[in-house]
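Of the protein chains in this complex, one is absent; all others appear in place.
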Amino acid sequence: MTDLLDALTKLLLFPGFAFLFACAMLFAWIDRRVIARLQGRVGPPWFQPLADWIKLMAKEDILPTGTNGWVCAALPVLSLAAVLTASIYIPVGGWIAQAFEGDLIVVLFLLSLPPLAYFLGGWATGGVYSVIGGNRSLLQYFSYEVPFLMALCSPAILAGSWSIAEIAARQSETIWGVLVQPLGFILALVGLIGKLKRVPFDIPKAKSEIVAGPLTEFSGRKLALWHLSIEVKTVVGIFLLVNAFLGGSGVSGLLPAPITFAIKSLLVLLILSVASVLYARLRIDQLANLGWRVLAPLALLQITVTVWIGVA
Amino acid sequence: MSNRMTIPIGPQHPLLKEPLSFMITVEGERVVDSTLRLGYVHRGIERLCQTKTYVQNLHLFERVCGICSHVHTTTYCQGVEALLGLEVPPRGLHLRTLLCELERVHSHLLWLGVLGENIGFQTIFMYAWRDREIALDIMEELSGGRVTHSCNVIGGVRIDVGDAQFSSIVSQLNDLEQRVEKLLDVIQHERTLRVRTQGIGYLSPEKIRNYCVVGPVARASGVDVDLRRDCKYAAYGWLHVNVALAHEGDVWARTMVRAREAIESLRLCRQLLVGLPEGPTQVRAPRRVPPGEVVSRAEAPRGELLYYIRSDGSDKPARVKIRTPTLTSLITVHDQLEGVETADVSVVLSGIDLCIACADR
Amino acid sequence: MLRLRSIVYLLPDLMRTLFTRRSTVRYPFGPLELPSYFRGRVVVDAEQCRGCGACVRDCPSTGLRLRRDGQGGYRLLHYPDCCANCGQCEASCPTDALHLASAYVAPRLAREELAETLVEHKEERKKRGTRQTHPAG
Partner (left out) sequence: MNLPRILELLQEVLPVARLEVQTMPIDEHSITLPPDNLHAAVRALLERSHVYHLSTITGQDVDGQIELLYHFWEGGGLTLRTSLPREQTSVETITDLIPGASFYEREIAEMLQVTFVGHPNLQRLLLPDDWTGGPPLRYEFTLPDDREEGE
């Protein structure tokens, strides 16, 4: 009975949904505040993301006539569920809910589900802007997924195991992934920006061309769930990168594990925010060129080098 | 089945600051055809002004366009003063031109922010509009109004520059010039901005001539036309205007032309302020205008602005025709959009600096 | 090198902006300071006003109206909802009785409540001093 209770608290409370929800709100606020300060603005108060979320939950939930209500209701839930289950396998500040050999692959698979749900959301609602947004999110899907996956395979090969907890532990003892494979870290960051559809790659939801892309027709609770899934995905993505490249929550002597983990994840968030302030939005063909001509070959080079070192 | 789709860049769209309806037919990601419908902001100003007196019309023509309000009243007052045969004192002309140039800086910086916003470059939007605030503060200090200054009167200008204002304006001008120079430097070298604007919306000089396009859009394709230098209206007789030209003819060239023009305007502002002659700023104008016709032209931030005024001797104009420069660039949009990606539609539309309230009158 | 630098060209600017004062105002969470030369609500000095109606005649929108009550008394009514704060009335007033203060007009729930009486004179003004005749008024 107690382990059931323990599992439930782990699932629902600590490294589970409540914690992730709070982290998502905090990260979203920090992100918007940093972007505002970099642009000379004041930025929103700390409770702004929460306020937006509550407002959206209270708003009227309408859909265009003729769309399948069930599908449109299921998609945001599917995307959020995928992201939350992915978070179970990621060690956070020393606590780990579940870990088994090969959970990196499971997490990567679960993290690539939301873009598909995002695309289906566009097609299900059928508006002009949504359909085009859906097409673009598919076109864009491969140009950042492939480099992201390959970039994350290299630390696994280096650490010789496919479990994130194992990789993090191994790295915290020996040497951080980012020092050995800086290229891998940069590729993973670029892939994460593409996955989260942040500014240089926010082509599917390009405000000035296709209003809000696939999410144009969603409103009310469904839109709130969509936004929550994107924000939680940011948190999970950052935690994944911290574990895979920055040695996770390994005890580094000076500070207790959770604080080092928090500092590292805030550092990655800062890099993401600065990246989203630095660039204009690329066109879909430019992103595809960038993806296939630059990112994928680099990722391949990265893997061959690691395998070659591994073998030697 | 050719998957042709019609995207409405409808009257209400994040891309458009004012209502205008573009129906763009798209095949895959490529634009095939586009139709334009104006008239959503048509207020019938040309008919309305026939029921108001010359003095009241001043404030009506100021509201034709939200951004370049001063140049409209300048052209209108110039025309009526020509009909009345009034001689505006040099100090009045200098102040009138000073506000014209300040308004050009404010309009170009506003446009730069809108371009940045439309290509997803939030920071350029924030920086351009932060720097533009200084231009607005100067105009507010001069005339009491940030955008609609209502400082032009028939016979001169209603405002004056005291010594305290003089020094504060000059210091603000220097600060603004440094910032605009830095913005120009960023635009020239920022990679993603160049990639998104180069080679898009090309207009050949022949097309510019056929469609009689004016303003920065024409100057970006190498057509050297600028009424400040050719017509020498207001105080431009005392000034030497060097015109910013480019030859690539795409949105990138237009960005550079407008940025360089903003810096040129700041230089002219300082020249005007330093050489401000003494004397009155306005002469008293009678309320009735003798019968006659006049065609008055000026260089608005978007190009040649034309006012045709016919008076029949009463205190109300018989006919006022306003031709705003945005109309000429709107004709060319159909050709610019031919074969362009959907993502570039926003770049093309923001490249021609749409002022739809001007086009609709 | 320039190719690489052009990728992060904006970085120095970002850092500079980070450490300079933010340029947005705190309003509405903080007070709003209106500059002294701001052209705001219409204010009339009742002593100076002659009731000549020059301001009403030149007002481009029907923001100012004059009600005469037969025995020479008059009331100058101001409608802030029609008024465009253009300052033409200030320029046309021959006795400089009217000027635009640097303040906003307080909003009201109903449009009618906005109308305000600026000047109210029961009896005819005694002709004091030289009354400037307005040219062809």
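Each chain carries a letter (A, B and C) given by its place in the written order, and its residues are counted from 1.
We adopt the following convention: a residue touches a chain if its C-beta (ideal position, glycine included) is under 8 Å from a C-beta of that chain, and two chains touch if they have at least 3 such contacts.
All values reported here derive from a predicted model rather than from experimental measurement.
Student: For the chain that's not shown, point to the residue among B:L184, B:L330 or B:V347 touching it.
Tutor: B:L330
Student: So which of B:M5, B:V161, B:V195 or B:V294 would be touching the chain we can't see?
Tutor: B:V294
Student: Of the listed residues B:R209, B:H247 or B:R284, which contacts the missing chain in the full complex?
Tutor: Checking the options B:R209, B:H247 or B:R284, the one contacting the hidden chain is B:R209.
Student: Contacts of subunit B with the missing chain: which residues?
Tutor: 38-39, 42, 44, 46-48, 51, 78-79, 82-83, 209-214, 225, 230-231, 233, 292-297, 304, 306, 308, 310, 318-319, 321, 323, 327-328, 330-331, 360-361
Here, only the chains that are shown with their structure count from here on.
Student: Can you work out the whole-Å distance between the CA centroids of subunit A and subunit C?
Tutor: So the centroids are 52 Å from each other.
Student: Distance between subunit A and subunit B based on Cα centroids, please, to the nearest Å.
Tutor: That pair's centroid distance is 44 Å.
Student: Name the residues of subunit B that each touch 2 or more other chains.
Tutor: 123, 127, 130, 190
Student: Note the residues in subunit A that touch 2 or more other chains, in rising order.
Tutor: Residues 38-41, 277-278 of subunit A each touch two or more of the other chains.
Student: What part of subunit A is in contact with subunit B in the complex they form?
Tutor: Within the complex, subunit A contacts subunit B at residues 35, 38-41, 128-129, 131-132, 199-200, 202-203, 206-211, 277-286.
Student: Could you please specify the touching residues of subunit B with respect to subunit A in the complex?
Tutor: Per the touch definition, subunit B meets subunit A at residues 5-8, 13-15, 26, 29, 116-124, 126-127, 130, 190, 192-193, 195-196, 341-346.
Student: Considering only the defined contacts, which subunit C positions touch subunit B in the complex?
Tutor: Residue positions touching the partner: 2-3, 5-7, 9-10, 13-14, 17, 23, 35, 37-39, 57-61, 84-88, 91-92, 100, 135-136.
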